[in-house]
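Now for chain A:
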Amino acid sequence: MSFFSLNGVTMRFGGLVALNRFSMDVEQGSIHALIGPNGAGKSTVFNCVSRFCQPASGEIVLDGRQLLGEPAHRIAGLGVARTFQNIEQLHQMTVLENVLVGLHSRVAGYVPFLPGSARRNAEGAAIREADEILERLGLQSFRDTYAGQLDFGRQKMLDVARALAARPRLLLLDEPAAGLRNREISFIDGVLLDLARKQGITIVLVEHVMQLVMSVADRVTVLNFGEKIAEGAPAEIRANPKVVEAYLGVEAAHA
Partner candidate 1 sequence: MYGAPPRRQFLALGVLVIAGFVLPYLLPDYFLYIGNVLMTYLVLAIGLDLLLGWTGQFAFAHVAFYGLGIYGTALLHMRLGIPFVFGMPIAAAGAALIGLAIALPATRLRTVYLALATFAFAECAQWVFRTWDSVTRGPDGLRMSAASVFGFSVGNDREAMPVIAVITALVLAATFYLVRSKLGRAFCAIRDSEHVAAASGIDVRRVKVLAFVISAFYAGIAGGMYTLFQSYVHPDGLGVWTLVLLLTMVVVGGSGSIGGMVLGVLLIGILPEVLRAAPRGLLVWQEFAYGLILILAIMFMPRGIWGLFTKSRSA
Partner candidate 2 sequence: MSAWRRGFAALGVIFLIGNAQAQTPGVTDKEIVIGLFGPLSGPLVAYGVDPLNAARMVYEDINAKGGIHGRKIRLVIEDDKCNPNELVAVVKKLITVDKVFILHGGSCTAAIAAAQEYVVREKVPYMMLNAAGDNAVFPATRYMFGSFQATQRVYGSALAEYAIKTLGTKRAAIIVHDDDYGKANLAAGKAVVERLGGTVVAQERIPPSITDITAPVLNIRAAKPDVILSGLYPAPAVLLAQKYGEFGMSAIPLMQANQGIPTPSVYAKNVGNPEALKNLYHTWAFNDIANEAIRSRWTGMYKKHFPEREPGPFMVTGLPSVLSVVDTLQRMGRDLTREKFVDAMEKLDLKTDTMTGPLQFGPGRRDALRSVVVIKYDGVTQKVMPGLFTWNGKDGT
C-alpha cells in the first residue's frame, strides 16, 4: 500500500468526462510529476483531492485514510496542502498574513476577543514560524508587502510558502514554474528537492516545464483526455511514443 493513492477516480462535468477511472500511486517522500496536454485533467485531480469537486466514483487514500469522506476544510488538517495554477493569492493581505492563513489549521481555536496570554502565545508562535518560512523561501524582505503587489515569480513562491505553513505531509504543486525565468526555475528546483529529500514531504507536481520535471521527479504519470496513458521514470517517459504523440498531436492541432 503506497502512501498516497487514487483508485479508479471518475469525474464528470455535465457530459464531459474529465477523469476516467484514473489511478495513481505515490510513494512517501517522493516527487511525483503529473503531466499532460492542456485540458488533460491534471488540475481536476488536484481539485478532487482538495475536495472542491466530488468524483462520481473511485477513492482517494492518504496514509490509509479515505479523503473523499472529508469536507474541503479538513483536508489541510490531514496533512495535504496545495498551490494553485492561476496565481490565486490573498492579494489584499500582506505576505506574512498569507502565510498566517496557511497556518490556520494549526493555530488553536477562535478566541478573537480575549487578550489572554494563551492567545498571545499562540499568535506569537505562529508569527515566528511564518517568519521562518518566509526566510527559507527568500521572501523575508517583502514581509509586509501586499501579495497583490509582488512580481509574478514571488507570488508563485508565496503560494508555496502558504502551502508549506500547513506543515503538509503531502504537497500538491500546480505548475509552480509556469511563466518563470530560468534562474527562478532553478531556485524552485532546489526548494523542491530540499523539501522531499531533507524534510520527507511527499510532492505531487503538475508541470509543463519539462526541464523541471525531468530534473526533480522520481516518477512521472502522463494524462491525456482524462485517462492515464503512461507512467514511469522520467527517462522512460521521454522515450514513450504515446507521450510524444499526445504532445505532438496537440502541438500540431495548435499550429
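On how the list was made: all candidates are chains of the complex that A comes from, given by their letters.
Everything that follows uses one rule, which is that contacts are C-beta pairs under 8 Å (C-beta built on N, C-alpha and C of every residue); 3 or more make two chains touch, one makes a residue touch a chain; residues count from 1.
This structure is a prediction, so every number in the text was calculated from the model and none was measured.
Chain contacts in this complex place chain A in touch with candidate 1, from the set 1 or 2. Interface residues of chain A, counted against candidate 1 in their complex, comprise 50-52, 71-77, 81-82, 84, 88-93, 96-97, 100-102, 104-105, 107, 110-115, 119-120, 123, 126-127, 146, 148-150, 162-163, 165-166.
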